[in-house]
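So that we are looking at the same thing, I have put the structure below in structure tokens.
Rather than the whole complex, this shows some of its chains in their spots.
Chains here go by letter, A, B and C, matching the order in which they are written, and residues are numbered from 1 within each.
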Amino acid sequence: MKNTFGSSLSLTIFGESHGCAIGAVLDGMAAGVPVEEKFLARCMDQRRARGDGLSTPRVEADRIRFLSGVVNGHTTGTAIALMIENQNTRSGDYAKTADLLRPGHADYTAYAKYHGFQDARGGGHFSGRVTAALVAGGAVVLAALQRAGIDIATHIARCSGISDIPFALDDPAALSAQVQTLATKEAGFAVLDAAAEEPMKAAIRSAGAEGDSVGGVLETAILGLPAGVGEPYFDSVESLLAHLAFSIPAVKGIEFGTGFGFADLRGSGANDAFRMKDGHIVTATNHNAGINGGIANGMPVVFRTVVKPTPSIYKQQDTVDYISKKDAQLSIQGRHDPCIVPRAAIVQTCAAALAVGDLLTARYGEGWMTRPATFRKEAN
Amino acid sequence: MKNTFGSSLSLTIFGESHGCAIGAVLDGMAAGVPVEEKFLARCMDQRRARGDGLSTPRVEADRIRFLSGVVNGHTTGTAIALMIENQNTRSGDYAKTADLLRPGHADYTAYAKYHGFQDARGGGHFSGRVTAALVAGGAVVLAALQRAGIDIATHIARCSGISDIPFALDDPAALSAQVQTLATKEAGFAVLDAAAEEPMKAAIRSAGAEGDSVGGVLETAILGLPAGVGEPYFDSVESLLAHLAFSIPAVKGIEFGTGFGFADLRGSGANDAFRMKDGHIVTATNHNAGINGGIANGMPVVFRTVVKPTPSIYKQQDTVDYISKKDAQLSIQGRHDPCIVPRAAIVQTCAAALAVGDLLTARYGEGWMTRPATFRKEAN
Amino acid sequence: MKNTFGSSLSLTIFGESHGCAIGAVLDGMAAGVPVEEKFLARCMDQRRARGDGLSTPRVEADRIRFLSGVVNGHTTGTAIALMIENQNTRSGDYAKTADLLRPGHADYTAYAKYHGFQDARGGGHFSGRVTAALVAGGAVVLAALQRAGIDIATHIARCSGISDIPFALDDPAALSAQVQTLATKEAGFAVLDAAAEEPMKAAIRSAGAEGDSVGGVLETAILGLPAGVGEPYFDSVESLLAHLAFSIPAVKGIEFGTGFGFADLRGSGANDAFRMKDGHIVTATNHNAGINGGIANGMPVVFRTVVKPTPSIYKQQDTVDYISKKDAQLSIQGRHDPCIVPRAAIVQTCAAALAVGDLLTARYGEGWMTRPATFRKEAN
């Protein structure tokens, strides 16, 4: 199914940038799981544009309206449908250049696929706006995971050539502290290194001022995933996380733990030695990012994705008029982000929550949601 | 489903390294598709160990036996079951150190997941041996793709610190020539640069001689994928290719086109300008690797994966005895590859074939298989 | 996935009887398929209560609001989300007897499953009201099928002991005329025999007047399904139609063609002899209802379902107070149908459309929707 992910806990997304609403159906949540508006609002806020030169001037309230599945602040056990209205649309911006394919965008592929029937206004279903639905649905799962002792957080590891402090891959305690730090940070710009924040912002604003855009790297950590979750081969922890990460528009690469650094290592330097610690089996290093043979080993899961620069730039570009089939030049109108990396951080966190929630439900059924404390005890 | 991939064209794999057989069920192939033993044998041969110091001394004939779904060299339209017998097993090698968790391996995660009931002999279901089933099933699809004008090839882009000539990402004609070169090469070591081959082999043998192992990078190209294949969001071309790539043991990262290089680019340098060429819409560059918004744009799809060094090394390693729950030291016995990168190339090609076959079948039904020429005409 | 049906063309439903809205997401429709409001409204109208003594006094406008996937009266190719607001709710009716399990209803099973967190107002997700979403989504597919030459219709074969003229199972031409008759009938009471209509209605009103309810049998015909659609074993035409038919609340049985009558036949009387007619292979009789080995043979597909009497009756009933765990007596309040058979007819038609749409898409991809005339030609 094209717009559905997950077999035991699934999310179906829908909506277009300039349609009346975007939304999602989350199916598979047990009954009685708390759904706290405050938590959801905080997640939505992290994805929200602020009109501050770092993100698009199109600012949306992004209030989640539950159509079903949530009563009195708890899940009912049936499908949770939610919608988020599109309020601030200016389709006119796109009209003038509607026949000119925006480079780096899905205009041409949408045309090839939908033969002209696609909703092209504002990018339609391809718009990053649809990720608001992914965040809304994923945040419900994220909260349930937290109650079950599983924390997920994402920071801007690199942006416009400037690096943040990396996650402490090999040191669970230090990494846990980093995740806590991110949780207490004000929404909007998830970096660990206070000294990196302003230079990154300056670089984004500078690119924006030049009618250009910048890319970056997002790093996500998953803490508390019990050993034994995931499957060999097709449903490996890496497979599911990657499947969802590549669903985020602009993500073009992902690596786990030592990642591409493995290419030049030898086995003796790449293996993570096991050792006993406080009665538990742990690894001394964590090159493999908490995953062996596709299955969680109890160490932190850490991965990085690369986010390409926003394709929507104001600089003039070479392109094609797909109606006249002639070469042309395009100056994009509309309102766009000079960099989507900061806003994409929570999207990646929520995408990871969906993958983890699906894997847990496949193994433990609803138990991890309805009796998180018991689950925690048995799983460890 | 844990051991099944694909919703329109699916592969189910089974088997353990030291069980009687491994195999697969390929479901969704139309009736009447040619299945040529010679082609399959060539694919299997590319994955086969040779006992030449580059790969494990465990050499298997790897003859594919079809149990169903193939009659008179053609598919019948029903489930294709195939098995490959395990003939050269020496489980005794593992007995002595059975309680010592091999670092970098799935011993511990299998134990956490299966509570001691896993088939631990030779790595059981986690063994790279199971990828022979993936190659066998994938090769049937690969041949069908070729008849439909879609070529897939993989080369060793880097190994033990030595690089091959990269695929010509931006130049379809040159890339096509590279793919042809690989097709005519003798099986076993897929490099484009003849000058790189011997140094790579020497580095592998040298690591093996020291009881160690090396990793590398595989690069895959998909030519001829029609524009319009793939889905926005969850079933993006990237999502499906990545899902399958991470099913290959030892793969820990994947990037498409410019990949992690996007992090430091600006939009003006990262966008692929459209232009007309011979009446078709193409892109001047190919940073996005033939994929926009998750959907193929008709340009070549190119991706790279990183393959970690084989975790099985002969050097002594720190580990844990999981029965006594005490720290211990392990010297691995058994027969292993000092580097699996060369053998994994065809696995990655076949994995990509499965993803592409599933996407095509979802969009075009069986038509692309039964009437490849008509499909080709309509799709372009 | 619990609330999703279909793998190639899928419908996800959501909503509760007294929540703010019910709705559905239809995924897998090609781009450019016409969506005519008039046709949809007619389908919705056939399911609508009329407050005429035959159905519940709860009358809803049931206007379909598309949230995504439909622009300018055509599908865009992405997920079609639709919602129908609940306007006429009177949850107070249920408050008094909320702890008393309604016999024949899902009150107890919902309690066992959802541990008290279910939305119990008006039956919640179990309410027949949710079938409005199934009709809305199914009607989009139904219209596409009609354009591809496939007709589906359902009539009330029996109600409260009174029978309608049965579908002409063995005579495609006569059956086709019956289906046309139903199409031209005013909405609300699908019978072929004008003489049976008033007695049926009288029997329903009479049962309602006594605070009781009645059941019946629905018969559905599918015309124009091309030979070759469906799969042996798990995805047989019968399996998919039955799967969906049993998703309709109150359906407790289904039979195809001669159905339970096969029990007492001999093979010589049950087999459908093949013969040539106008250059086509047809069968002389149609005991097997157009399906051999799970696959359509080109003859009409005909099946009957039994619909149990509405469990909500006003007569006093023995039951249990599930809070006090004591035997009790219940007089149901609320507004209910003395018979849901008439309103369920279009639900069954739309459910069948979803099953057929999924099977066609699996075999032909999107082709049957985008080029119905070509499809028709090739399929015959």
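Please note the rule applied: a contact is a pair of C-beta atoms (placed from the backbone, for glycine too) under 8 Å apart; a residue touches a chain by one contact, two chains touch by 3 or more.
Note that the coordinates shown come from a computational prediction; the quantities given were computed from them, not determined experimentally.
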| item | value |
| --- | --- |
| 3 chains shown - copies of the sequence in the complete complex | 4 |
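Keep this in mind: only the chains that are shown with their structure count from here on.
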| item | value |
| --- | --- |
| Chain whose averaged C-alpha position falls nearest the assembly-wide average | A |
| Length of the line joining the C-alpha centres of subunit A and subunit B, rounded to whole Å | 26 |
| Between subunit A and subunit C, centroid-to-centroid distance (C-alpha), Å | 39 |
| Residues of subunit C touching at least two other chains | 7, 78 |
| Residue numbers on subunit C that touch subunit A, as the complex places them | 1-4, 6-7, 10, 12-16, 19-23, 25, 27-28, 31-32, 65, 67-69, 71, 74-81, 83, 113-119, 124-125, 370 |
| Residue ranges of subunit A touching subunit B (in the complex, touch as defined) | 1-5, 7, 13, 101, 103-110, 112-113, 125-126, 130, 158-161, 207, 212-217, 226-236, 238-240, 242-247, 249, 251-276, 279, 281, 283-284, 287-289, 291-298, 306-313, 315, 317-320, 322, 325-327, 362 |
| Residues of subunit B that touch subunit C when the two form their complex | 7-8, 78, 232, 361-367 |
